[in-house]
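Omission of a single protein chain aside, the complex is shown with its protein chains in their original locations.
We just call them A and B in the order they show up, numbering each chain from 1.
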Amino acid sequence: MADNVLVMAETWRGGISDATFELLALGRELADGFGGKLEVFLAGDGVSGLVGELGAADSVYLAEAPALAEPEAGGRSRLVAEVIETSGPRCVLVALTNVSWDLAGLLPARIGAPLVNFCRNVAVAGDEIEATCVLYGGKMEATVKVSAAPVVFGVLPGARSADAGRSAGSPEVKDLAVDGAQAAVAFLRYVEPEAGDVDITQQDTLVSVGRGLQGAANVDLAEELAGLLGGAVCGSRPAIDQGWLPLSRQVGKSGVTVKPRLYFALGISGAPEHLEGMRDSELIIAINTDPDAPIFNAAHFGSTEDLLEVVPALIERAAEVKGG
Amino acid sequence: MEAAMLYAAEETRSYFYTLPLWLKVTFYVVALGTLVVFFAAVRRKWLRYRSGRKDRANRPSIRRFLGGAVSVFSHRRIMRDHPVAGLAHAAVFFGFAGLFVATLVVLVDADILHPLLPEWTFMHGTFYLVFSWLADLCGVLLIAGLAVLMFRRLVLRPPELRVEDRDDVEGFPTGRMVRLDDLAFLLLLLAAGIGGFIVEGLRIHATQPSFEGWSFTGWIVNGWLGDAGVSSAGAETAYAYLWVFHAITALVFVAYLPFSKAWHMLAGWYSLAIRPEVVGGFPDAVDTVSGGYDHLTDLSRGELAMLDACIRCGRCHAACPATNAGFPLSPRDLILSLRAGAAKSLPLPRAAPGTAAAAPVLTDMVPAEWLWACTTCLACDDICPLGIQHLPLILQMRRHLVAEGEIEAGVQDTLMNVMRYGNSFGTSPRARARWTSDLPFEVKDARREPVEYLWFVGDYASFDPRTQENTRRVARVLHAAGVDFGILYEAEQNAGTDVRRIGEEGLFEMQMEKNLEALGGATYRKIVTTDPHTYHALRREYADGNGSGAREVIHYTQLLVDLLDGGVIAPTRSLDAAVTYHDPCYLGRYNGVFDEPRRLLRGLGARLVEMPRNRAGALCCGAGGGRIWMEDTPGIVERPAESRVREAAGLEGVGTLVVSCPKDLVMFQDAVKTTGLEGALEVKDVIELVEEVTRPMDRSEQP
Partner (left out) sequence: MKILVLLKMVPDIVEELEVAADGRSLDLDFLRLIVNESDDHALEEALILKERHGGTVTAVALEAPDVDDVLFTALAKGADRAVKIEGGGDNLSTRRAAGVLAGTLPGAGDLLPADLILTGCQAIDDLDGFLAPALAQALGLPYVGLVGRVAPQDGKALVAKEFAGGVLGEYEVSLPAVIGVQGAEKPPRYVPVAKVRAAMKSAEIETVAAAPGPEVPSFDIEEMLKPQPADRAEMIEGDPEAVAARICEILSERGLL
């Protein structure tokens, strides 16, 4: 059993995803801590050219086949299970993104290893590995120590910075043989969302609304505020599910990731799936009547007053400041 | 005319004067035919009503019928807010009733006694003279009343009388059909009345009896005929023709009666006879799939008959806050649509053996949009001169929508919140009594110790940050007055009033059970509440296992005025300001509590100025019936709360609108903002005024 770290790389639209680089940064720390190697598993079709981006790693297990072109977990978990059999890493890092979600659940089950889920941090702690996991919608954190090997960590996006894991280089490439077994799950096609009128990833200011907005009628308030600040309205998943905003305005795991200068979070609880989409915003101001809402852990400023009172007052004030 | 001359000749008149026999016979035949048509139509209506559900609870009783009769004869409901139209209708009513009785009298004398028992005939002598005078008086009243009503309808054209076409339901009567019916009714009656006088005048002109001065109108017409140069012989000739005209008008009216709004003359009695003394009671669940009304035949027989009483006076339409705001709901149109549906499809055609006839589905006649627009304010039921109860129909139909899951998402979430957390806000129940934490004293826990007044605070007063300060004020005032009160803390739950009105009967029952359990564990003398909705539910809808809802529940304004009267609350200053007061629907219209809040305000030294729509005529703030949880429909012209604050702001010298319900406070404060009346009108709860006048005097104020 080697003290290696294995990172499950993911590609999206032909490129290595940011989440992968985040895992590489984390993986490098852990590998150095163990004194072992950092290895990457990369699967896809015609992705060998991307190996050069994985310079942070020591070696890359490359599996190429048409069936692996798009995200799928069944084939990958079978292949990785073989790799783990032979190379025996200490731990495996999988990103908790939509692309790798299924793999994070399937892989530990397949190899009979524990999964430590929703990690926002993983670190070496003597003989053990310590992880901090986010539970209950972000309201609680659990500290876990594992000594078993291998152990799979499901890592939340944002645990490390992607840039820290980016490094050009030439890791050793180990090609894997891929059999042509018929997959039970076959990718057919992508369905693109309807283009929205506004691209929220390009906005400097975003006014984001969540369940606390209470009704579609109040979206007007958000629009007014956004208008005054020269920005646009977006929302967390509940706001889109309720039909208050179109899909193109969704921020979060299944939506888009935004990094505006100003992000207003109105009536948003701050569950990890949403935070993932906006936590790097320069200035985050959150308004939520629940003082325990996890959004306050990510925001820079916050208030527990009723947003339906604060926003109109804010609109008035802002209009004054702008006018006067 | 001297008495001697009056009685000189035999005072009577001959029936069918100058009419040839064949005409008399034809008349009777046609009259018989008319009655056949009439009764056939009545029978069809009866079968239609019978398609409804049997309902023991709402059968007409002697008591209700007598109450209805008093209402009709006194014209109390018709006169309300409409003195001129009311008096005119009284003239038409009594005039027509009198003439109807006169016709019956003549029928008895002419068609029964005259041929069979001639010595018993009574249409002569003094009887005849008095009879003639009264009959003429009735005729004059009828025509005068009709003239006024026609003037109102055709010249003044009040908007409430206009029935617009509707394209959101099929089969709705067109404006044209309605106007034709309205006009036909008026003109037939008018023609009958005027025709009658002309006929009488012709007869008098031809026969010139000396005593017919008693038929004073006929006598006047006789005079006009003379002035116009008509000879006696001429009058005699013309008589037959005019008689036929008059007979035709009368018979057509009778035949037409069941097909026209004239039917209200009969249906109205019934509708008033099934009306409970106190309206606003919640209709019981019925034995249908949804527990409410799914099909037209789920309406009770009485309700189907009640539909026919509507005469399109438009008062419910004008009083409805939803209609005024521009929602698709109009109580009048609801009744008319159901009525049109019933006329078209009931009684159901006989079904093939082994199958049930498909009864028409109610949502075809009353779309969900209409039903959800209702705030359950009760203005429609309160104001209908014929006692039609619109609201129970709406509530029953809402039950169907809930069973089908046709509820908007926001309301679903609210219902889920009430079910899970016992409050409509979706907040942890542990937070219910947090408003007390800012008080300088402990509020007694009624779960643990006996109290005199158990204060059932209510959701909005407990949780909404905009109203919590007023809740604290109430606590401070009561505490300062030494009142022994306590609250149920976390054991208190949403009372379920609005949940019930959404149509979620099961959830209401669950809430009632939980609250009754909490109340059952407490010892108290009276319950006091700050929320009129809670007041209504606890007082009239909560039933213990033994079926009795008896517990003494008062509203905090009633408690405060008692304390003021008793000197327990001692004002240290007088308000000395002009204010106006909004009667909450569930306190005022539903439960008749109008005076105590006013006495309270006056007792505080306020100068009370009434808004034009006050007491039972108050315009609902728009929050009731679960509407506070619903999205606005697009196309709203002006929200009810906005209309109301404008009404208040329009009062000369009045700067404060006083409310006694937390939802009113929230609705009106929002409306003040959206109408730009900030600075012109302040919305205050009555407790703010109480606290203002009872705060201890500071140095500068002491004498």
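Observations
Going forward, contacts are C-beta pairs under 8 Å (C-beta built on N, C-alpha and C of every residue); 3 or more make two chains touch, one makes a residue touch a chain.
As the structure is a prediction and not an experimental result, all values here were calculated from the model.
Within the full complex, the residue among B:351, B:416, B:543 or B:570 touching the omitted chain is B:416. For subunit A, the residues in touch with the chain missing from this view are 12, 70-74, 97-99, 101-102, 104-106, 108-110, 112-118, 130, 133-146, 148, 184-193, 205, 229, 241-242, 247-248, 250, 253-257, 261-262, 269, 283-287, 292, 294-306, 309-310, 313-314, 316-318, 321-322. On the side of subunit B, touch with the chain left out of the figure occurs at residues 291, 402-403, 405, 407, 409, 412, 415-416, 419-421, 426-428, 430, 504-507, 509-510.
Going forward, only the chains that are shown with their structure count from here on.
Considering their complex, residues 409-410, 427, 465-466, 631-632, 673 of subunit B touch subunit A. Those residues of subunit A that touch subunit B in the shared complex are 214-217, 242-243, 289, 305-306, 309, 312.
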